[in-house]
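Incomplete set of chains, arranged as in the complex.
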Amino acid sequence: MSPTVTTSSAANGNVSAATAAAAARTADAGTQPVTFAKALNTALADSMALEESVLVFGEDVGVLGGVFRITDGLTKRFGTGRCFDTPLAESGIVGMAIGMAMNGMRPVIEMQFDAFAYPAFEQIASHVAKMHNRTKGKMPLPMVIRIPYAGGIGGVEHHCDSSESYYAHTPGLKVFTPATVRDAYLMLREAIDSPDPVIFMEPKKLYWTKEQVDLEALRLSHETDAVPPTEGRAAIARSGTDATLIAYGPSVSTAMAAAEAAALEGRSLEVIDVRTIVPLDDATICASVRKTGRAVVIAEAPGFASVSSEIVARIQERCFHSLAAPVLRVTGFDTPYPAPKLEKYYLPSVDRILDAVDALQWEEGA
Amino acid sequence: MTTTEPRDAIEQVSSKFGITPEDYMLPARTEIHMLDINGKLHPSGQQGAEPGHEYPLPSPKALVDAYEQLVIGRRVNDQNSALVRQGRMAVYPSSHGQEACQVAAALCLGEDDWMFPTYRDTVAVMAKGVAPMEVMAGFRGDWHSGYDPKQYKVSIQSTPLTTQLLHAVGVAHAAKLRGEDTVVLAMCGDGATSEGDFHEALNFAAVFNLPVIFFVQNNQYAISVPLSQQSVAPSLAHKAVGYGMAGERVDGNDLVALLAVLGRAVRLAREGNGPLLVEAHTYRMQAHTNADDATRYREDSEVQGWIAKDPVTRMRTYLADAGLLPQDTEERIAAHAEAVAKNLRDGMNSENVPDPADLFAHVYSTPTTQMAEQAAMLADELAREEDAK
């Protein structure tokens, strides 16, 4: 489960082929198997090393290193002034981070699980999202709220929510969600560098997946601007011609597996990894759908009034005459996330994606 | 139940005790303790209570009954931890070391009284009478909760911290409006006291003068975070003052003291004196859950120090010394505990396959069009899979 991301040159017009090749060369040298969790951990450490104002705090992020160990070793390396535990109160954590960002810091805070960010919802919706706008840009809030999200790990209730739509619907927030180990590193660094607040959604089922990457080379690429930003740039995770699968975060690997299975049956599916939900890369998505004429949007969250609805709405608004069939969705059901024994029925599966692809009116279409 | 104006409640009850409202609200200068760590009874004047406010010793029968639950509670904790190790269960947050709190929380309540437990309070939930296999539904991953809260007057074990304290306040408020004398025991941990809902719950209970006992099991840790990083108040019981409520702290490994303190709290609440906050000092002997590694944040020596204070040993010694544990009683209790453990083992070993259709059946009282559509979609998918076999 380690999809190779081919960055679409359409979406990244400003990267010269030479730079890309150079980056690829550097990458090959120190490449080794790295987990998604380790990539995030290294991104935090590298950002903290480079910039003193970067602080990490939250519940159990200090000596424990976080329940998923994403902050492992940071307190030891940077001291309790740079990475520390707070009292157990999410609104408090976000609210304090706002004040710190107001006063020159770049806090990177952890919400322990998706549903445990809800106590902070007012601070996020009414302040994090709005401070820059209400002060006409005088008070930017450079801060990152890391949220482990989504399911697939047999978690108990309140530990598996896909909450990205709440944030994506709130103007003023940026919403990032990496799907590969490489992006985990690069996107977190980019989020920390961003002058705007970023909700950084980490698909928790990916924490233990591994990819061959060279973290040191990625660090160099990032710090020398040798890699294009991911913000607003979807990745074409797999090229194809017959239909487009659009996915993000935890669903990208499922979409890739579906594309692989479809290929065996002679159907060529393109897979788009959205990467940043806000801002959304309409251009890459639409270019692909204009090419293929068919699309399926995949997400774990309940479909109703969600990010997946938005992607469908945009595609039909912008590529209507290129569509040979309605854009379909494969999402979580409009039910609360189920108990572990039922999650396999709930989650978008390869079969369900293939069913949706089959339903794209192949007889009548182009 | 007398109905008192909330603002007067503290004045009235403190004058009953002949003390100032502030003295009523502030906890006693030290925690209440009745058994020392060797299971010997502290002399009455040395149990931590303010002079003139000593707690009476519970009856021998009450003590032996409580001890029986204590032994069962320990057995439940250890059986469940074993089932997790054997892979029969996904997760179990054990209250090993906190069983005295668990038992006292259940036994202080009358049959119509409600309990609001957390994920860690499985032993208390069972001690209040909920059928063990119904309790286990959540931990085995069949469904989020497996028992009927109304039937047992036990709410679901709450995962989102401290949210349940407000539900407890609502249950008490509804009962009070109907003139019922229900008491509600609302449980949370030391870490949970930092959440905003803790504050709102205590304040609502005080302002509406509701019979709610807020029972905080201060087991010194919130996962890895020690109490010192959670609060710098003299004690968690001191938080009562800010709500115009009485606070008390008690040795949470001393079942006798717990029964006494919670017993009086329930009585005061039932009599219309408003809510109370009780903090029990105890210790989480095991990791937060099986997924946690406690060696990363605490020394083994600290854990060892608490073995000497084990609530089961202390209680057994005390009862044995007092001649309240003849051999047949001990044997009956041990057998009872074994039977409970066997029931858990058998239950967990029998496979239970939840019905996927249930995904859609309970989201609303009657499935909406959307639910029906989605249910049909899944049913169709499963039928096709079945056909393909």
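All chains are identified by letter, namely A and B, in their written order; residue positions are counted from 1 within each chain.
In the analysis below, contacts are C-beta pairs under 8 Å (C-beta built on N, C-alpha and C of every residue); 3 or more make two chains touch, one makes a residue touch a chain.
From a predicted model like this one, the values you see are computed outputs, not experimental measurements.
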- Provide a label formula giving the number of copies of each chain type in the whole complex. A x2, B x2
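Here is the rule we go by: only the chains that are shown with their structure count from here on.
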- Centre-to-centre distance between chain B and chain A (centres being mean Cα positions), rounded to whole Å: 39
- Can you list the chain A residues touching chain B in their complex? 59-60, 62-65, 67, 85-92, 115-116, 118-119, 154, 156-159, 304, 333-336, 338-342, 345-346, 351-352, 355
- Message: So in the complex, the part of chain B that touches chain A is made up of which residues?
- Response: 90-91, 138, 140-144, 159-161, 191-192, 194-197, 222-225, 229-231, 291-292, 296-297, 353-354, 356, 358-360, 363, 370-371, 374, 378, 381-382, 385
